[in-house]
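Mind having a look at this structure? Questions to follow.
In this view, the complex is presented without one of its protein chains, the others remaining in place.
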Amino acid sequence: MTTEPVLSVEDLSVRIAGLHILQGVSFTVAPTGVTVLLGRNGVGKTTTLRAVLGLTPTGGEVRGSIRMGAQTLLARPTHRLVRDGLGYVPEDRCVFAGLTVAENLRLAERRGTTPAYDKVFALFPELDRRGRQRAGSLSGGQQQMLAIGRVLLNDNRLLLVDEPTKGLAPKVVTEVAEVLERVAESVPVLLVEQNLAVVRRLARDAVVLAAGRVAWTGDARELLLETALTRSLLGVGSADGHHHEAAPAAAAREDGH
Amino acid sequence: MTEVKSPEVPAPPAAVPSELTPTGGRWGRLRPFLPLVALAVALILPYSTLELHGIFEGPLNSPGTLQLLAVCLVFGGLAAGYDLLFGRTGMLSFGHALYFAAGVYGTDILVTKAGLPLWQAAILTITGGTILAALLGAIALRTVGIAFAMVTLAFAQVGAILVARDFGGLTGGEEGLPLDVSGLPQGLVGVSNTVNLYWLALAYLVVVVLVVHRVSGSPTGRVLAGLRDDERRIGVLGLDPYRFKLVAFTLAGGLAAGGGVVYTLIVGGASPHITSSELTLSLLVMVVLGGPGTRWGPVLGGILYMYLDHRLVAFGTSDAVDALPAFLSRPLSQPLFVLGTVFILAVYFFPGGLASLAPRLALLRHSLRTPRRNG
Partner (left out) sequence: MDTVILLTLTGLGLSALYFLVASGLSLVFGLADVLNFAHGLFLGVGAYATWWAAGNLPGAGGDGFGFVLAVAFGVLAGTLVAILVELVLIRPLYSRTIEQVLVTVGLSLAGVALLQATWGADPRTFPRPDWTREVTSVLGANVPNGGLLLIIAAVVVLAAILSFLRWTRYGLVIRAGVENREMVTALGIDVRKAFTLVFAIGGAAAALAGALGSVYFGTVSPGQGGSLLIFAFIVVVIGGMGSVVGSAYAAVAVGLLQQFVNYYGTSGLGDICVVGLLAVVLLLRPQGIAGKVATA
């Protein structure tokens, strides 16, 4: 693990509407495998991912430095970062509900590169079959597959994946985890995840945020073994994976779709 | 939640960033008295025969000048009232002209068509305007943001249509409705009494300024400021944003109707152009030019706008402009072209309006002075 980190965040501070959400966060993402970003709800995990992507809302203030390899990311427009190989799978999937599955995928194609449809359809045959279906009418799990699939159409240097198992049924959670495991073999992933079973299965490194700062970094399995530490940092009883703070609300939302 | 972002809001000088004030010396001590000085000047003005060539056509106490000044003062008050919505509560209403027009046409119709004495007409009109604002506000405020802007715009459009189509022969349609002055108090009639209208306009402005400051300094005003900055936080506190917004909307509507009463007397009648959405847009321009949410910005913006609107016509036909080539002189003779352009520039370069210039200048003075002190 002496290779250069794919992403290094240094002293990142984010202020939105007068609230200091992040106050000097520093961490790195290893060039292989999954690095998981943990922490209680509202601690700024999503804010961190969005700051990396340059998606901090207007009026928000971002300070510090974010680098991908030799490249400085801050102050560059989001679409350029993405074209440079930063893939984003957002929280709540954010597929375009009014567009068909095929259109959702076509939107993710980039000029100058051949989209890897064969790879995506090999992982998610469902997406091929349901090409003409509106994305809004897919189940939560299928929407998640679409959100991951459209990122995999292109070669990426790093994937940012925000709560991919949120609100999904246990069986689907396992499927998503399997997919991410295979994806992570070829591209590094910075993952935000609440489901500790998924974390245990995927993550090699962990970064724990608390009160807008980094509270702990290190080997993810080591963290999960220390029940007391896990409890104090994450507010979770044990690492049994059933605990899921957002589950009821998200499950209800999934029913609605 | 009560954190007020703009340093100028109900600002005793202590609220100015501390690094700007310590050596503020004369200015710092004088600043609170500036409004009083301005008021004193406004009070003395009608007794002055001073001729300001190029600025006013006649001497200061000539009826023409006084009428122009009175119109400016009314719009200073209107802009301050509108700022209660836009600058202090963050509501983008595109229908404020409606309540002003209700004041103008209400007074005119009640005096001219119904033959009521002025004071009765005025009370009825202001009450009616306030109730109208409360009713329409109650509907419009069920929407937020841009939809709210649209609904208020549409409601005001109904007012414009009602006036233009002359339903029941009340409004005089496109011709407007001249005010029947026979029943008015003698002191408000005739060119020689223009000075009294000036006093009336000044009184209106003072009342509006006092009301707006009173409200924005009160707990209600702090809730309104909170709504402007982040509505959700007010909701979290268990307060109902709808009710507070409705209060502000109704109050602003009532103030505008009052302005309408005074304006009718000053210009001696009503004409349909005051119902147009353009009037609301100019109120918005006044507030933004002056500085939304600031104590004196909207007042200054309103006065300056109306002054320019009137005087730019004269400026446009002046020799200096006529001497320019046609492609320059023609647009410059259009007050709205000049004002619109200035407004766009202001949005880009002076987002805080005129009111932000003072702190900026202070900052400049400060930064010019600092190196000397340090070395």
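Chains here go by letter, A and B, matching the order in which they are written, and residues are numbered from 1 within each.
By our rule, contacts are C-beta pairs under 8 Å (C-beta built on N, C-alpha and C of every residue); 3 or more make two chains touch, one makes a residue touch a chain.
Here the structure is a predicted model, which is why all the values come from computation and not from measurement.
Novice: For the full complex, which residue in B:Ala102, B:Val151 or B:Ile234 touches the chain that was left out?
Specialist: B:Val151
Novice: Return the single residue from B:Val37, B:Ala114, B:Ile139 or B:Ala203 that touches the missing chain.
Specialist: B:Ile139
Novice: List the residues of chain A that touch the chain left out of this view.
Specialist: Within chain A, the residues touching the omitted chain are 53, 55, 58, 77-79, 82-83, 88, 90, 94, 96-99, 103, 106-108, 110, 150, 154.
Novice: In terms of residues, what is the contact footprint of the unshown chain on chain B?
Specialist: The list for chain B reads 92, 139, 142-143, 146-147, 149-151, 153-155, 157-158, 161-162, 164-165, 167, 277-278, 281-282, 284-285, 288, 330-331, 333-337, 339-341, 343-344, 347-348, 351.
By our rule, only the chains that are shown with their structure count from here on.
Novice: Centroid of chain A to centroid of chain B, CA atoms only: how many Å?
Specialist: 51
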